[in-house]
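For this depiction, one protein chain was excluded, whereas all remaining protein chains were kept in their positions.
Order of writing sets the chain letters: A, B and C. Residues in each chain are counted from 1.
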Amino acid sequence: MQSSMSRRSLEEMATRRDRSGSLWLVQAFSGLLLVLILGAHMIAHHFIVEGGLRDYQQVLDYVANPFVFIIEIVFVITATAHALLGARAIVLDLRPSAATMRVVNWVLVAVGAVAIGYGLWLAVALQRAAGA
Amino acid sequence: MAPFHAVIIGGGGTGAAVAHDLTLRGMKVTLVERGELTSGTTGRHHGLLHSGARYAVKDKESAVECIDENTILRRIAPGSFELNDGLFVALTDEEAAYSHELVEACHECGIPARRLTREEALAREPNLNPAVKLAVQVPDATMDAMRMPLRFFATAKHNGATIKPYHEVVDFVRRGNAVSAIRVRDHTSNKEYEIGGDIFINAGGAWSGRIGAMVGVDVPIRPSPGVMLAVYGRLCNMVVNRLHASGDGDIIVPQRALSVIGTSSWVVEDPDNLGLPEDHIQMMVKYGSELVPAVRTAKFRAAWSAARPLIGPRGADTGRELSRTFKCFDHIDEGVEGFVTITGGKATTLRGMAETTANVVCQKLGFPVPCPTRDYVLLPHTAYYA
Amino acid sequence: MDNIQPTTDPVRPKAPLRSWFDVRGRSLSTLAFALNRLTAIGLTIYLFLHLAVLSLLLRGPEGWDQFVALAKNPAFLLLDVVLLFGVVYHMANGIRVALVGMGVAHTRQKSLFYVLVGIALVAFVVGAVLIFVE
Partner (left out) sequence: MTERDIEFKVFRYKQGGAAPAHQTFTVRCDENTTVLVALQDIRRDQDGTLILRHSCHHASCGTCGMRINGREELACVVKVFELGTPTVVVEPMRNMPVISDLVVDMEPFYDRFNAAGMPFIRESEYLEEAEVAEGLETYMRCENCIECNLCVSACPIMGTDPTYIGPAALAATWRVVEEPRGLDSRPLLDWVDSQNGCWRCHVAYECNEACPSGVLPGDKIMSLRRELTKRKFRRLFGR
């Protein structure tokens, strides 16, 4: 067997490379980040609060804290990215055609943008409400 | 256009090498095998590439044949062998004394052999029985019993041979006194059809007697099974042989992460019904642990029987006797034209057996082409599937 | 027999996802994966529901506090327990998959699974009790 590779196969192999590895790493690191943030989120919102849920005023007081504000924004972005990357992985396992996958990618990006935009808008609006 | 069509019956090591040889000589070749390739005896042997030392004292001709083929196979099938050499281990004073005879005989046959002291032997193989007196190092090796012959198939296939596994011969078609075609059943589709040819080669090994009987010729073959035992763990890196005249349970061949202990010997009628005598398995443990005590405690992996094609006395023994280890019979002496049997032999000598057979075939057909397989490097086994 | 293709041509298996849930003779890690995926789907749906529900905050105290009252009835709490299980399991197995998938401690992935899922189960039980006690 030849131990040297043909030029063609070298080029072919390089073209096989895609971003899936980087996407997976984003998925992994966002997941690890979520463990910290979501853990904190759940404890802050549901376990240390009497009755398990904050009432309206409590929520506003909480969000007024700038540190909390930033954390919640990071949370929305990370959770959305993690969820949508996960959804993409599930769609991949349904064996879509390349064309379908392109559409799916755009749809997911759009959904993500809307969700994150909505989250940011909500947080800003709430902070305004708290300030008012 | 190939001038002649050779049809080979039997997809073991012999059939593989004959197919490779005849294809290279420019013939059209079709090989049929009733099951998977190498599913008979070939794949089941312990995987020893003989240096010939085992035969050096009593059968010089076989020993020379082994070392020749050993050298050729290492050259044409690089990568299919573990380069591990073999040790002949003397456990008694008698065996130690025999080592002089062995080393001398090896040198006479051209087999490199050197004596190791007890300490040298134990340094290389720490699991050896500490009672070892001395050892003799020879160029044995471990082969992949299935993939090495598969390289012959792969090469033959890429050079134009047609290999048909799962095709069982159900009948022979005669024209006058000559075999003119075989009728085969394709087990993948249950369809039967005929394959015509100029020469039919019976490479059925332990089954060659049965194939011969279908044509009505006598192939004096007796299936002679041996039991082998595989245990977990690579208990030695070299092939470890008992330094005495051939006997039961006298070899341990390391294979991948297993150790294979062989073998016993008896004779059966039906090569498809070998059985697996429990006492033979115990015998392997007993004799194997004399060489390497760890065999006794090693975890069991598998035990199995494999049928050697043992050549017995022939009714009318007028066939070409070309070697004492294998025989190629031209059945013209029984009045059958176009039918040749190659049988006996061992995995180490498969290429040599094929050379002999192809010479007989070419001579019969008046097609004088010299043997091209001695220096033809084989394709890797993976090429068979590509 | 669904996943066996009686043909000489390699063709796609008929049902791409069915093989994931064919658990005959499967290893623990496959069950771990199947559960991970189920919880993932649940959590994704929950995430978007959660975001939608938060819009109630913008309608002022009445809207939100009504919802909070609704969320405190026992049927809702039961859903919370299911959610909590999904979260802690997905977290624990997710940590394992993230580490192992980057080649960290991948040779000890089984022990990692037992330890992390063990911790998760303890957290789940404690959390579930807290949900009902409060």
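Basically, a contact is a pair of C-beta atoms (placed from the backbone, for glycine too) under 8 Å apart; a residue touches a chain by one contact, two chains touch by 3 or more.
Computed from a prediction, not measured in an experiment: that's the story for all the values here.
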{"item": "Touching partners, among the displayed chains, of the absent chain", "value": "A, B, C"}
{"item": "Given B:S39, B:N159, B:S180 or B:S265, the one touching the chain that is not displayed", "value": "B:S39"}
{"item": "Hidden-chain contact residue, picked from the options B:M228, B:I252, B:A294 or B:C328", "value": "B:M228"}
{"item": "Residue among B:T117, B:T188 or B:Q363 that touches the chain left out of view", "value": "B:T188"}
{"item": "Residue in contact with the excluded chain [from B:A145, B:L243, B:A294 or B:V336]", "value": "B:A145"}
{"item": "Selected from C:A52, C:L79, C:M102 or C:V129 as touching the chain missing from the view", "value": "C:M102"}
{"item": "Positions on chain C where the hidden chain makes contact", "value": "1, 3-13, 16-20, 22, 24-27, 29-30, 32-33, 97, 100-104, 106-107, 109"}
{"item": "Hidden partner interface residues of chain B, rising order", "value": "35-39, 42-44, 47, 79-85, 112, 114, 123-125, 137, 139, 142, 144-147, 166, 168, 185, 187-191, 228, 230, 234, 237-238, 254-258, 260, 272-273, 276, 278, 281, 301-304, 306, 380-382, 385-386"}
{"item": "Contact set of chain A toward the excluded chain (per top definition)", "value": "1-3, 5-6, 9-10, 12-14, 16-18, 20-25, 92-93, 95"}
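Here is the rule we use: only the chains that are shown with their structure count from here on.
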{"item": "Any chain in contact with chain A as well as chain C", "value": "none"}
{"item": "Chain centre separation (chain A, chain B; CA means) in Å", "value": "62"}
{"item": "Separation of mean Cα positions, chain C and chain B [Å, integer]", "value": "57"}
{"item": "Sites on chain C touched by chain A in the complex", "value": "12, 16-17, 20, 37, 40-41, 43-44, 47-48, 51, 54-55, 57-58, 60-61, 64-65, 68, 71-72, 80, 87, 91, 94-95, 97-98, 101-102, 127, 130-131, 134"}
{"item": "Complex contacts: residues of chain A adjacent to chain C", "value": "24-25, 28-29, 31-32, 34-35, 38-39, 42, 47, 50-57, 59, 76, 79-80, 83, 86-87, 90, 93-95, 115, 118-119, 122, 125-126, 129"}
